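A single protein chain has been omitted; all remaining protein chains appear in their positions.
Should a chain be cited, it is by its letter among A and B, assigned in written order, with residues numbered from 1 in that chain.
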């Protein structure tokens, strides 16, 4: 301890003197964290096997043996691999009653049966283990560029130790987030290894759908045209076909956002209660609706761009000038077909309005925006405006089809157009929703969702008047 | 108390043991909250009239009579309708000195003369009433999907009780927000019943303006064309007319964002002080400028989409091919009109730049972005860039009009074009702003805004040197 106090410059330059903290390990993360903590006024003592000061150790820090270092501080940060934890058993007595901060990460999700922090707590039952700092990278601590999350998840069984660690986190300019008991360590250790876990299924689904529709269109538009008419339309692959894939996938995904809600309503009506869990697939589906919707918005955005560039395309210009020249050479001008003008304008207009509402929905799902609205507003936007978007987009596709629906003889090789296939799920969703808003169905559903049960058991009926009105 | 401790499984699975909390009521919200709190390590005792355990009560919780339950805990959460509060009067002695958390909501804004929490405090003057949790929904607690606000507004007269409740809120992973004394309960109870209160006037105004301009255009373009030339242009309703409504409404609303600031400046100059309140309508107008601007941006976005689809429209293609064919048949080609090319290109370019700045303004008004800029930056963007946007958009409309302004004989039924009408307010705003930035007017205005008064009263003059320089 004396050694420590003499070595660290206690000048008036760091007047905001905070306690001494010990860090076990002198690896990259240990040094980065130590450096950062010294900047924030802490005295740092590194515990190391070698106990020699190296040029890499931040200037002003002390390096002692593990046992000596542990004695200098009530808080020991353990920046050591899990595989080396065994050496701590010899220090059991020194570490008794001290706060041990486990900052370790693994290489794979669920690499070990129990989390590193729980393993540590088993090794040293006399110490107070707190999990923290594992989501922060050494690079971020060094550069100060904390663009990604400033959140530091903290968990531990001893609330005073946890509070102490959260204090340190706060003083480093980071935001601690209490995740509860040490049971949460597994989740916290898996967190930095995850890569968009909620986005996995929506993105896979959209890719599979896109691939299927893409090849369907290649067969229908490129292969068929070549086989029947010997015309090479392979360049359709660049814009024309993507512009069929994107709207179809966007519409299907948007419908899939609202389908699980309909399943849930039917299930609740059938069961007569909301207190039985949904099947697992439905639960998962419900929880990734936001991601489904945002992927759908991305496809819709691409569709808009692909549509707006149409008049710039060389092929379209050529086709159109051929059309004008043909009219001239035949010496006849076509009059304006009013009905066709109506059709063309209204499907474009419906699409614009649908996309506009879709963008609004996307903006309200930004974390900072959705955080500043209340539940009633959130539900208004996501439910009412969401359904309005689905109605507009479905109408857009229906009007686009127009009269072409009926003459099936235009189907090459009996393959219907993609827009017809993409209408199936949206129409089912809208039809079922139409029935669900009938008062005779809506009323019992609302009651169920407010806690009412068709077959009351126990005291639920008695207390139904106690139930809060608003949800 | 013994009954309680024996019934709740105190296994090592929940080592982070927190205190026992009592919940009165076993309705939907009571059970959801209890379930969530048990997940976070609390022991929950439900107080109920029946005092029987029902299948709906979360496993591990105890159900006791109200009086027994209240005795087990220092914090009682009251998940009961206001209309049933009267039964609490019999428990006055048991509840003395305890923290009573009112979570109730009403069905309508300002349903009762005083807030539920204040009513409760009057009923039980010996208890410490804290308002909290009313903005959280039972569904959100159950599903864990807290997409909407995680904020829990807390208010109460006793700061220690409030701190205790805020601790519970934090431990559930929610963010408490101290709103002060119990006087704030009315506001907190009204909050979840509101539906975009700040957006009401801007959206109504924009809808009224849209409807007026829409019918004006229908008369001018569809009815007139039909009456005079017997030509059916009804399909203009789909795109052409919306594309006149949107830019006009966007420009007018954008000007209305800056008009109240000009009124305020004139008023301050006239009064010679900034310490007298503005009239109420001006205050309200000032506070919804952001919303006005965002609605204007939405209209501008629609205008951009409606404009970019022009070349895709069937009608436009037809009109244009007719024009080419007519030239061919008359065997003459028109040379490029350089002036017209300038006009056409420059109004489009001005519009693009205006829209670009408008989008920038919109992005900086996102909560997370506006939170990360300082005042000087915020004012630079919202004031300088905002006026630049208005100048560019007004210039865009003026150049669009071009020479057509002057020949009034082209006005059908003496109705001027919409773009002329939409220019009135923006031009007034820009003209007045032009005068306000003259140094002889700007200097006294700046002084007034820094606290100077034309007719000093009392000590204000003496202390003017004390006044902070920067605002």
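Just so we're on the same page, contacts are C-beta pairs under 8 Å (C-beta built on N, C-alpha and C of every residue); 3 or more make two chains touch, one makes a residue touch a chain.
Since we're looking at a predicted model, the values are computed, not measured.
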item	value
Which of B:200, B:228, B:376 or B:454 contacts the chain that the document leaves out	B:376
Absent-chain contact - pick from A:112, A:139, A:413 or A:435	A:139
Contacting the left-out chain in the complete assembly, out of A:67, A:208 or A:305	A:305
Contact set of chain B toward the excluded chain (per top definition)	156-157, 159, 178, 180-183, 275, 286-287, 290, 304, 307-308, 310-311, 320, 323-324, 327-328, 333-334, 336-338, 340-346, 348-349, 352-353, 355-356, 359-360, 365-380, 449-451, 457-460, 462-471
Sites on chain A contacted by the missing partner chain, in the whole complex	13-16, 25-31, 40-41, 48-50, 52-56, 79-81, 84, 103-107, 135, 137-140, 143, 145, 147-151, 170-171, 191-196, 232, 234-235, 238-240, 242, 298, 301-302, 305-306, 308-309, 311-315, 317-319, 321-322, 324-325, 328-329, 366-369, 371
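Note that in this section only the chains that are shown with their structure count from here on.
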item	value
Interchain centroid distance [CA atoms averaged], chain A/chain B, Å	25
